[in-house]
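Now for subunit A:
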Amino acid sequence: MAQSISVKNLKLNFGATSVLKDLNLDVQEGEFIVLLGPSGCGKSTLLNCLAGLLDITDGQIWIKGKNVTWSEPSDRGIGMVFQSYALYPQMSVRGNLSFGLKNARVPAAEIEKRVARAAEILQIGPLLDRKPAALSGGQRQRVAIGRALVRDVDVFLFDEPLSNLDAKLRSELRVEIKRLHNRLNNTMVYVTHDQIEALTLADRIAVMKGGVIQQLDAPQTIYNRPSNLFVAGFIGSPSMNFLPGKTVDGGKAFDFAGTRIALDGYDGGAVLDRPEAILGLRPEHLVITDTAEPGRSIPAVVEIDEPMGADSLVWLKSGSSNISVRVPVEKRPAHGTQVHLKVDIRHASIFDAKTEMRI
Partner candidate 1 sequence: MTGPMTGPRGARPRRTLSPGNIMLYGTLIVVCLYYILPLWVMVMTSLKGMPEIRMGNIFSPPVEVTFQPWVKAWAEACTGLNCDGLSRGFWNSVRILVPSVILSIAVASVNGYALVNWRFRGSDVFFTILIFGSFIPYQVMLYPIVILLREIGLYGSLWGLIIVHTIFGMPILTLLFRNYFSSIPEELFKAARVDGAGFWGIYFRIMLPMSLPIFVVAIILQVTGIWNDFLFGVVYTKPEVYPMTVQLNNIVNSVQGVKEYNVNMAATLLTGLVPLLVYFISGKLFVRGIAAGAVKG
Partner candidate 2 sequence: TELEVTHWWTSGGEAAAVAELAKAFNASGDVWVDGAIAGGGDTARPVMISRITGGDPMGATQFNHGQQALELVEAGLMLDLTDVAEANNWKEIVYPPSLLDACTVDGKIYCAPVNIHSPEWLWLSNKVYEDLGLPVPTTWTEFVASAPQVEAAGKIPLALGNQNWQSNLAFGAITIGVGGLDLWKQVNVDKNMDAAAGPEMLAVFQAAADARKLAAKSTVQDWNQATNLVITDQAAGQIMGDWAQGEFQVAGEVAGKDYTCLPGLGLNEYISTGGDAFYFPKNSDPEIEAAQKRLAALLVSPEVQVAFNLKKGSLPIRGDVDLAAANDCMKKGLEILAGGNIVPAGDMIWSPDVQTQLGDLQAEFWKGQEMTPEEAQARYVEILKSGL
């Protein structure tokens, strides 16, 4: 596959503060890339740089083999969808869709055709003559996508397009975006700070923090083998349990508050002995049992129980650590019970507490 977007050594400063620091990113054609990260990490900034809405401080941006570093936003062959949709409130849906084309002096007949096609794809045909104010959230979002669609571009940029919506609508539209991508198969760069969105949509996820890409990988890799503590904690809801301790026996076991957990089968690098290490365990990779299994389990006391529909999230206390475990609703243990948590070390992650990197 050809390269669709290539960001080379991108730097961006706002005055004295450096927001993006020497960032590199290559996106293949047809790929769905999600930029994920906490608020303020520079996701929108990166997207705006791609779109040409911000003047970059240093570096280059290539789109479809062309150096567009200095091109106008409209000349980059990109379409963009914004968080609040940024529909032009005084124009009808049709006006919103055709505004960009008119600016580009596309012939009227061609505009007509493209709008009709976009309307068909997005099923907004009957809405074409309404004003944005008369649309529901979901419909607005489709119009916003349509605006990118009619421009016949190969790269779509989305800046948190769903974050204004309530949970139900959000999950519906997520599916729609996925469908659209399956159908159009164009390159998408999608900014969000919602990890469910990232996990469900992305071909690859770029997890950002402080203007730096922490990890760029397929969702499963990010989920299962997070490259550092930040990524591990950020991805997964409820989030990964972190047990502080040390690795002993030449890297063969993890010592957590006196309890030893054998590390054979650990999917990672050479563990070695480290005086400060962190064992990361996802709630779904722990099983609550009544009996201890030396080297494989941790004792804990049941504290809180959060039923979440199909599953329940049980919070336990072990030593001074809070640990959450996902269990089927039927199998919830009673409050205060003393139990043992069986650890599935194949799905665990171990981090060096100093460097915070996965071992």
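Operating definition for what follows: a contact is a pair of C-beta atoms (placed from the backbone, for glycine too) under 8 Å apart; a residue touches a chain by one contact, two chains touch by 3 or more; residues count from 1.
Candidate selection criterion: all candidates are chains of the complex that A comes from, given by their letters.
Being a predicted model, the structure only gives us computed values, none of them experimental.
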Open item on the list: Please state which of the candidates 1 or 2 is in contact with subunit A in this complex.
Closed with: 1
TODO: Please give the residue numbers of subunit A that touch candidate 1 in the complex, ascending.
DONE: 48, 51-53, 72-75, 78-80, 82-90, 99-100, 103-104, 147, 151, 159
